[in-house]
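Single-structure report; data block below.
For this view, one protein chain was removed and the others were kept in their places.
Our next item is chain A:
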Amino acid sequence: MTTLLQSGARDTGCDHGRLRAAAASVLLGNWNGTGTVPSRSLYPHQWSWDSAFVAIGLRHLSPRRAQQELEWLLGAQWADGRIPHIVFNPAVPAGAYFPGPDFWRSSAAGGHRGAPAFAETSGIVQPPVHALAAWLVHRADPHESVRRGFLPRLAPKLDAWHRYLAGHRDLGGHGLAAIIHPWEPGLDNSPCWDAPLARVTPAAEDSYRRVDLDHSVAADRPTDLDYARYVRLARDYRDSGYDDAAPHAFRVEDPGFNSLLIAAEYALADILRAVGGDPAPALERAERLTAALTTRLWDAGRGIFAPRDLGSDRLLPVAGVNGLLPLAVPGLPSAFTDALVTTATGERFGLGRTHMVPSYDLTGAAFDANRYWRGPSWFNTAWLVHRGLQAAGTPVTRRLADDLRAGVLRDAWRSGFAEYVNPHTGAGRGIKDFSWTAALALDLLAGQQEDL
């Protein structure tokens, strides 16, 4: 495997027709009539950033379903603009997932903030990939999009989402969106959050019951102690009435979350232009965010962007894949891009010598090759790094992008569309037939060269 990757060969090791068919089967099988569940077993509801990545792949299978995927998610948007990280399916028993609707109690605890009365959701958010997904979905079939009025219906909702992040989540006061729970950046148990999370008093063990371990190996999932802290943070937020201005035990500016927001602001500008709106506010926000990202989150010593802990107002001394995601920021100055490529291909991430992109520093003491976001390689972050490398547009980054694309397709096929893989061996971890893995494989197979 290593030899193959180092040689620069692009052999994906699988028949692309069979891969496409298998990926389509996963997406058709996980479709529930209005949206896609990430997994039939472990994740039986609709997840925010999952749906965005799913839509990006689903557009190649059914542009209409890809539009519906995003429409259905945004149908449960709160009036304050937030897109909740989970929208619960009322047909699924309340105990099938924890924390479920009985925990979040969105319509009651978040009603005064505009949580919908007709759907139960969580109250935290996930990375804002939605405008980017909407734009890509639109471009897959502009005729169908126009016929269904897709963009005119979504544009104000996406605009409200971005305004929520700008208006309610700039907790540091420097123009970046802050996360208040480790689940918000999507990299749930990354070592990036260990230090700020350690300050959180765990919830009592007997106050809740995990159900994720019913479907997945414990060694591949977050630890019980981590989980107790996640529960505490979410409970405190709920009990504050989902008040972003309330004191939060966990407040972090994450480079991954903000990079995706910047990419989404540019996509929103494209969407607003297409529907006859004014793109200027979105573009201005994108520029301000980029300036703040590069001044506040750049760790020159490590050559990577790092999360800033707002509790101590210091950069966290970590190197996670979230620190590489600014590669996907349109117009990032080349000095940063060059440094990120050096870091990605260096010993910390071993791009080109490992399977996809590890979620955490291979040399870090906290690295764990099998445990969720503490080391395993994930398909969505690989897709984002691929997108950034492709956009960087140099011969070196194009070659790296092509190799990464081949690696993603190979790992997707060999792992049975696993949730994540061991970066050293490529062995699938977590669950199989994971929706965004299939969706993003489908997208890379389609070989779309999208402009950033």
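FYI, contacts are C-beta pairs under 8 Å (C-beta built on N, C-alpha and C of every residue); 3 or more make two chains touch, one makes a residue touch a chain; residues count from 1.
Just so it is clear, contacts and distances are computed from a predicted model.
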Absent chain [UniProt protein name; select from "Branched-chain amino acid ABC transporter permease", "Sugar phosphate isomerase/epimerase", "Carbon-monoxide dehydrogenase medium subunit" or "Lipoprotein"]: "Sugar phosphate isomerase/epimerase"
Among A:G33, A:P93, A:G173 or A:P395, single out the residue that touches the unshown chain. A:G33
Out of A:T12, A:S48 or A:S62, only one touches the absent chain, namely A:S62
Contact with the hidden chain only, please: which chain A residues? 20-22, 24-25, 28-29, 31, 33, 60-65
